[in-house]
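Following: one structure in structure tokens, then a few remarks.
As you look at this complex, bear in mind that one protein chain is not there, while each of the others sits in place.
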Amino acid sequence: MKFSIPIGPQHPALKEPISLRMTVEGEVIRDADIRLGYNHRGIEKLAEEKTWIQNIYLMERICGICSHSHATCYVQGVEKLMDIVPPKRALYLRFLVAELERVHSHLLWLGVAGHEAGFDTFFMYTWRDREIVMDMLEAISGNRVHYAINTLGGVRRDLDEGLRQKILGQLDILRRRTEYYLKIGANEPTFVARLAGVGKLSKEKAMDLCAVGPTARASDIARDVRRDDPYGIYAETPFEVSTADTCDVLGRVVVRVKELFQCYNLIEFMLKNLPAGEVKVKAPRRAKPGEVVSRYEAPRGGNIHYIVSGGADKPERLKVRAPTLANYPATVEMLKNGFIADIPLIFAAIDPCICCAERTVETVDLRTGEEKVLRFSELRALAKERFDKNPRKGTGLWPF
Amino acid sequence: MKLAAFLPELLRHLFKKPATVDYPFQKLEVPKDFRGSPYLRPELCIVCRACERDCPAEAIDITSVNEAEKKFKLAIHNDRCIHCAQCVDSCPTDAMQMDQRFEIAAFDRHDLKMGWEFVRAVVKVKPQA
Amino acid sequence: MAVLKTVLYLIVYPGILFLFVYATFVEWFDRKVYARLQNRMGPTHTGRFGLLQPIADFVKLMSKEDIVPDKADKTLFTLLPIFGLAIVATAGLLLPVWHTNPLQPGFNSFPGDIIILLYLLSLPTLIFFLAGWSSTNLFSTIGGSRVLTMLFGYEVPLFLAVLSPALLAGSWRLAEIAAFYRQHPLLILPNLIGFAVALVCVQAKLERTPFDIPHAETEIVGGTFTEYSGKKLAFFRLMTDIELVVSAGLLATVFLGGFGGGIFLGFLQFIGKTLAVIFLLTLMRAVTGRIRIDQVVSFAWKYLAPLAVLQLLIVIFIKGWVL
Partner (left out) sequence: MNDLDTIERIKGALGSRIVEMTNPAPGRIFMTVAVEDLVSVMTNLKRDLGFWYLATISGFDKGDAFQILYHFGLEGGNLNVRTQIPKPAGPDGASADKTAPHLPSICAVIPGAILYERELQDMFGIVVDNIPDPRRVVLPDDWPEQNFPLRKDWKFERPPEVIPGGKK
């Protein structure tokens, strides 16, 4: 028996709206289709109407988890257009926040993977330890999610000595906890049984479908913008590209945990070698005409911003490509021939950030088997009609 | 691979203090540089409109009340504010400040708007970095 | 006097009133322990230590709008929660907690009541399946089919594991089995394998992690309960709680020596032993992740069933050569 099940736009496994339509036979998925657009906010168009400085905050709002990634990607592109070079200390602070963000994003993802696999205890513990990073970020920047630490020509806040020591101290806790989670993740049989061999993506397929980030690295493709196209201070910092060759969800877990350790090393390096000096230089209000391609390795993969300036105080064109969008074709490939039970895990394994990737409700009439897509306006009319036909009895006071 | 790898950790936590706090009754401290909501110190405002121009959310409105008396009204639409503190950075005289409040929900969006009517101040502009 | 006692038995203890109150307490206990294992707080504010939270949830659900899908079989859809509640409450009556004299069978304690109890505990599974099927929702249907698939996995090991101690005691009556183990406390020890198997099976029967596959929220939304809301959902939740109490009571009776020693001591034993069993179940819920449906069936037949047979062999051995 073949039937299609809709996952989303509203589904407990998805924290953001996206529609996955699975054709399943029994418990096995035969085909998958992804429908986007539920969260399109027109940011690229809006960016053309905002000034360079306002756009920093707009770029930050592309995503909550990797807010710093988009802002940094944009800011370093605009700095090239404006021909300004931020001071060394500013760069260190900027990428310190970037690495802390990567730590928080990967810890968050570990917890989500646990939750999708029904391992709620793992989820609670990883998220508790993620609070350490969140508190660090809050202390550095003044906010937990939208750090807003970037500005054109540097960063907005300096790091004082006390905070620097505190972060160095807490880094040890994080390192210890991550080692512990690696141990748990590799040893808990119910967890490993759910991850190993699930969501296979061969190296050739991953290359064909242009997968990025940990998804590609778990398929043994050593791609990392930080090494391939070093930006900021990454040419002088020590780190290795972590890969795995199992090509499955377990591999993606391993890659992310390995990256966590790399992040801790990077953070330690940056904090220990923090240069003294100013944290920002003055930026002009207008940029010279020109175009620039800015790349950045976000926690989920490579970000790419293409910025065109016409010489005004606003961009002519600002194209944003978030890593999740690049991973969708690969996800469809991974879902095929999986189990229904694996949908959330496979989908979560690319660490989807739907509002990053973007910028109607489907109903199935069971009697006729006919599918139709209801739009929001129709749905509202339907709801109103139903309410008018069956007015609520009583005042809602239980039980009388 | 071993069965119930998590067990010792769990049992240890059974008698530990929870990591969460009893939120509306107990609150955690926010760090000292926390970005809450913006507010104006009208005695310092020279009406240069830098904040209005730079605000990404168009949450700041400056209107002239009385041209002759140099009276102005500055309104902060906290319902639109994204708490980025760009206005604080843009302000040349420290007239814009951030407070520490983070519980700013209201039933009516009008309740979130704040306004100040003031006479334009004459203050020395701080040198830009 | 006997009539009054029977009425009390049916309505107050261990009838529906006690079961309701105790089931809500057990849900609180389960949630609190689960939360503390996860370093959280759990329910805190409704009543002292949040004790009234499950009751508050129940009341809240009762006052919510009750929606029946257009295409659902309305009679079946409505009746199933009530049937389910009635079945588990009846099963609760068979627990030998009070005025059950081991020597004197009565309406609530008779030879073979362990079989009846086991079958009454199997019925909720069928109720879940029918509930999933009758709501005609896709997720419910998948949930319903998963319920049945799982049933084939755990039911046989559960029966084997629970019946082995009965075989050792030489009786099909719960009160007699419990009395036998109270007389020979050392004979509880050979049944430990069976206890472990039965714990896992009860966990699967109650659809709790790692076996919460039929209503795995991240996969198939609410599973069997997707379309249930309001009063019906409240009944289903109460039913699951009572089922937890009854299953824990069954395990305590068969494996831990029952609840002898008069009405007060027996009551305390009942609370203590069921809470101990439920603590173990909660611990199992906290340390594992959800496994896949095919893994459940293979796990049940690869490990649980052989272990249950081993338990049976041990019992036969002891019965033949030791006793």
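As written, the chain order gives the labels A, B and C, with residue 1 at the start of each chain.
Throughout what follows, a residue touches a chain if its C-beta (ideal position, glycine included) is under 8 Å from a C-beta of that chain, and two chains touch if they have at least 3 such contacts.
All of these numbers come straight from a predicted model, not from anything done at the bench.
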{"item": "Neighbouring displayed chains - absent chain, whole complex", "value": "A, B"}
{"item": "Hidden-chain contact residue, picked from the options A:45, A:176, A:288 or A:380", "value": "A:45"}
{"item": "Per the touch definition above, residue among B:9, B:33, B:61 or B:79 touching the missing chain", "value": "B:79"}
{"item": "Touch criterion as defined above, residue of A:29, A:304 or A:348 at the omitted chain", "value": "A:304"}
{"item": "Contact footprint on subunit A, counting only the chain that is left out", "value": "36-37, 40, 42, 44-45, 80, 207-212, 223, 225, 228-229, 290, 292-293, 295, 302, 304, 306, 308, 316-317, 319, 321, 325-326, 328-330, 358-360, 373, 375, 377"}
{"item": "Residues from subunit B at the interface with the omitted partner, ascending", "value": "79, 107-111"}
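Keep this in mind: only the chains that are shown with their structure count from here on.
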{"item": "Most distant chain from subunit A by Cα centroid", "value": "C"}
{"item": "Chain pair with the higher count of C-beta pairs in contact (A-B, B-C)", "value": "A-B"}
{"item": "Chain centre separation (subunit A, subunit C; CA means) in Å", "value": "42"}
{"item": "Centroid distance [mean C-alpha coordinates] between subunit C and subunit B, Å", "value": "53"}
{"item": "Residues of subunit A engaged with two or more neighbouring chains", "value": "121-122, 125, 128, 188"}
{"item": "Residues within subunit B bordering two or more other chains", "value": "4-6, 10, 19"}
{"item": "Residue ranges of subunit C touching subunit A (in the complex, touch as defined)", "value": "37-40, 59, 62-63, 65, 71, 136, 138-139, 142, 209-210, 212-213, 216-221, 286-295"}
{"item": "Partner subunit B, residues of subunit A touching it in the complex", "value": "50-51, 53-58, 60-61, 121-122, 125, 128, 131, 135, 138-139, 142-143, 146, 148, 151, 156-157, 180, 183-184, 186-189, 192, 278, 280, 282"}
{"item": "List of subunit A residues in touch with subunit C within their complex", "value": "3, 5-6, 11-13, 27, 114-122, 124-125, 128, 188, 190-191, 193-194, 339-344, 364, 366-367, 392, 396-399"}
